[in-house]
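A single protein chain has been omitted from the complex, and every remaining protein chain is retained in its original position.
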Amino acid sequence: MKRIAMIVLALILALSCAAMAVAEDLPVVKIGVFEPASGDSGAGGKQETLGIQYANRVAPTVKIGDTEYKVELVTADNGSSADKAPSAAQKLVSENVSIVLGSYGSGVSIAGSEYFKNANIPAIGLTCTNPQVTAGNSHYFRVCFLDPFQGTVLANYAFKELGAKTAYCLGEAGNDYDQGLIKFFQEAFEGLGGVTYKDDFQTNNSDFTSFLSNAQMFGADLIFCPVSIAYSTQIISQAASQGITVPVLGGDTLDSNVVAAAAKGTSIDLIVTTFYQEGANAEFDNGFKAWLAEDAEAMTNNGGNDMIAGVTCMGYDGYFAALAALQAAGSTDGAAVMAALPAVEIDGVSGHIAFDATGDAIRTSAFVKKANNETGDWEFVAEQTVE
Amino acid sequence: MRKKSRKPAVLTWIIVAVIYAAVFAAEQLLPPSSMLFTVLKKGATYALVAVSMNLLNGFTGIFSLGQAGFMMIGAYVYAIFTIPAESRPVVYQYYDGGLIQFSLPVVVALVLAGLAAAFFAFLIGLPVLRLKSDYLAIATLGFAEIMRVLIQWNNMGPLTNGSNMLRLYPSFNDFNIRNANGEVTVYLSTLVPFLIAGVCIGLIVLLLNSGYGRALKSIRDDEIAAEAMGINLAHHKRLSFCISSFFAGVGGAMLAMYQTTVQAKFFTTAMTYEILLIVVIGGVGSVTGSVLSSFLFVAASEWWLRFLDEKQIIGSLEVPLLRNGFRLVVFSIIIMVVVLFFRKGIMGTRELPDLFREKRKEAVK
Partner (left out) sequence: MWDTVFPYLLSGISVGGQYALIAIGYTMVYGILRLINFAHGDVFMAAGIIMVYIAASGIPLWISVPLVLIITAAVGFVIERVAYKPLRSAPRMSAMISAIGVSYTLQNLVLYITGGLNKQYPTIPVISDSVRIGPATTKVVTIVTPVLVILLVVALVLLISKTKIGMAMRAVSKDFETAQLMGIKINSVISTTFVIGSFLAGVGSVLYFTNYPTVIQTSGAMPGLKAFVAAVFGGIGSIPGAVVGAFIIGIMENLIKGLDVILFKAGLVSKPLGLAIFSDAFTFALLIIILVVKPTGLFGEKTTDKV
């Protein structure tokens, strides 16, 4: 009986809290933030969420039709794992959000996709680069580039610029992002005449020494590991202590100050492709840094310093794409927003954003960055395009 | 023959019928986005899995920790055989559309999911069922891990899609009846899982009330005495193991329908532990308890206790401690309290009809 009483008490508490939140002057439009705040991609998800939160500070209201709406962000932690994604997605649906942003990580986006579809809510993927997220879906859009493109950029860069001939690829088994990007990289790299080897490790693995030995034994002159931040920091530090000297290459997930910090003080060449290079838009950079300086929690979520990750910028752009869609729809109804989205075009911090027939952003270039081993900062290397 | 009152049985049937009617009615009346339906769908799935685990751990006294592994087999078999042919090139994008190019009706695939799980249970049961309780637990746990890796192996890709997701197969929402415009006319997405779980749990109850069921309980209570009474230990244990795995497989297929995506990565040891804890909370040896605690567990974790994970402000006061993860801490403490102080769980070994019997006795007094 005690337990039931406790649950009832908890319920009353929850309801009273919900009731209090409603007291607002402006009508509210809700945007769902479908991002990991825990798990392997938690660090990246938090940085992406920061971009959305900052954008919400910059533009806290939106005019839909003739009415001014207050934009409320509803967050749901998908735990970086596709089996937790459904309940997080369902939470957003039950809160009646008009549009969803996210997620960091392609697997969780795919896992949440059906729930948004059934509820007629459109979603904008910010940095989920796997083609499967939008393919065959009329409700999923995205503002970033795709893995076939990113894989080709990376392969070209590795083969032509770095002169690599043998690449060792390492990915997490069951991570759609890793597996997809590696596949496209392998295809492109082998197409250029290179040789690739690939290993998978199990979730929660922390001993990468033998995998790195494999890379050495295969005579790899490049290690390609587009894995979650949590794994990439371990791979880099273990590679350093194993005396590995070949470059480590990664995709957009590795563009985080946490990863760059892991390469600090080592002799590992860490190179990534990403969406944004700090310094490209001074107004965004300064505004964001000023916010971090006054909000300690935001600073912690950014990994303790004020370097700007590519994903943060995508979160910012995604928020404004969502606002543009709400304005174009002239309504907060999910179906109307979905109908308006294909025609939405904005000039974002990361460049001009427009959607193609699949719902993907039309993008032809990616930034290549390299970690500075002395300062632990990212340095701009090149802007790569693929014809 | 002793005359037994039929009243408890009748009352039980009435309660079950009322629940089903209420589920059907709620689905037509309430908005489909309500969290209630998530809880009901997942709760029904977990109820079946928990009862199947209880059949082993509670009624036969075999301590197995392989439940997630058998669920995984069921989920994969269901998904592999029901993905529509036209979706296969998309799902199996890295494996040229995969090996299998046909799809089976949902019911057939469900049964097949159960049979596949039972078949693997038979295979692994041959060596491991001879082991003592805790060795058996760790061996079944190990088996689940092996199966998980086997499914993820790249060379199994054409069949299992390797470590990538399976998706686009029929899910619970596909049971809704739609008109020509694609609008839903009759909502069945919650009733169907209730029906599947109900039929399966009904079959388990029938089995438990039969001679086989009594034999299983006698093995649990005293193996040596049971053997002396002429019960074939190996045969009955194997039977119980296979039947439990069959329903775990069906439960896995239901979980696949609920999740809309399947990946070997989901089915970890943590999932088995969670189901075991549900069984313990409900009462080891009570079907009713397992069902009740499944719904309670799912409702609490997905719905009622969610607020513990977010900052709450009452008046001008911020409630301390509340942030991501607090829900699970509260949960763990509740579980430890049950395990340590309420070892019988909600129901002990009683069932729904027993409740009415007791009430009647009290009334007579």
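When the chains are written out, they are named A and B in that same order, and each has its own residue count from 1.
Criterion: contacts are C-beta pairs under 8 Å (C-beta built on N, C-alpha and C of every residue); 3 or more make two chains touch, one makes a residue touch a chain.
All of these numbers come straight from a predicted model, not from anything done at the bench.
Novice: Consider the whole complex, including the chain that is not shown, and state which of B:5, B:28 or B:133 touches that chain.
Specialist: B:133
Novice: For the chain left off this view, which of B:225, B:313 or B:328 is in contact with it?
Specialist: Of the listed residues, the one touching the omitted chain is B:328.
Novice: Of the residues A:241, A:286 or A:375, I need the one that contacts the missing chain.
Specialist: A:241
Novice: Could you tell which one of A:214, A:305, A:358 or A:373 touches the chain left off the display?
Specialist: Within the whole complex, the residue contacting the unshown chain is A:214.
Novice: Against the chain that's been left off, what residues of subunit B make contact? List them.
Specialist: So the residues of subunit B touching the missing chain come out as 57, 63, 124, 127-128, 130-131, 133-135, 137-139, 141-143, 145-146, 148-150, 152-155, 269-270, 273, 276-277, 280, 284, 323-326, 328-329, 331-333, 335-336, 339-340, 343.
Novice: Identify the residues of subunit A touching the omitted chain, counting contacts across the whole complex.
Specialist: Counting over the whole complex, subunit A touches the hidden chain at residues 37-40, 42-43, 79, 173, 197-202, 204-211, 213-214, 216-218, 229-230, 233-234, 237-238, 240-243.
Rule of thumb we're sticking to: only the chains that are shown with their structure count from here on.
Novice: I'd like the Å distance between the centres of subunit A and subunit B, where a centre is the mean of that chain's Cα atoms.
Specialist: For subunit A versus subunit B, the centre distance works out to 34 Å.
Novice: So in the complex, which bits of subunit B are touching subunit A?
Specialist: Interface residues on subunit B, with respect to subunit A: 32-35, 38, 42, 87, 90, 93-94, 149, 152, 154, 162-165, 167-168, 171, 173, 258-261, 263-266, 296, 300, 302, 304-307, 309, 312-314, 324-325, 334.
Novice: Could you list, by residue number, the parts of subunit A that touch subunit B in their complex?
Specialist: Interface residues on subunit A, with respect to subunit B: 3, 7, 10-11, 13-14, 16-17, 20, 37-38, 77, 81-83, 86-87, 90-91, 93-94, 96, 107, 110-111, 113-115, 118-119, 131-132, 135-136, 173-176, 179-180, 183, 200, 202-203.
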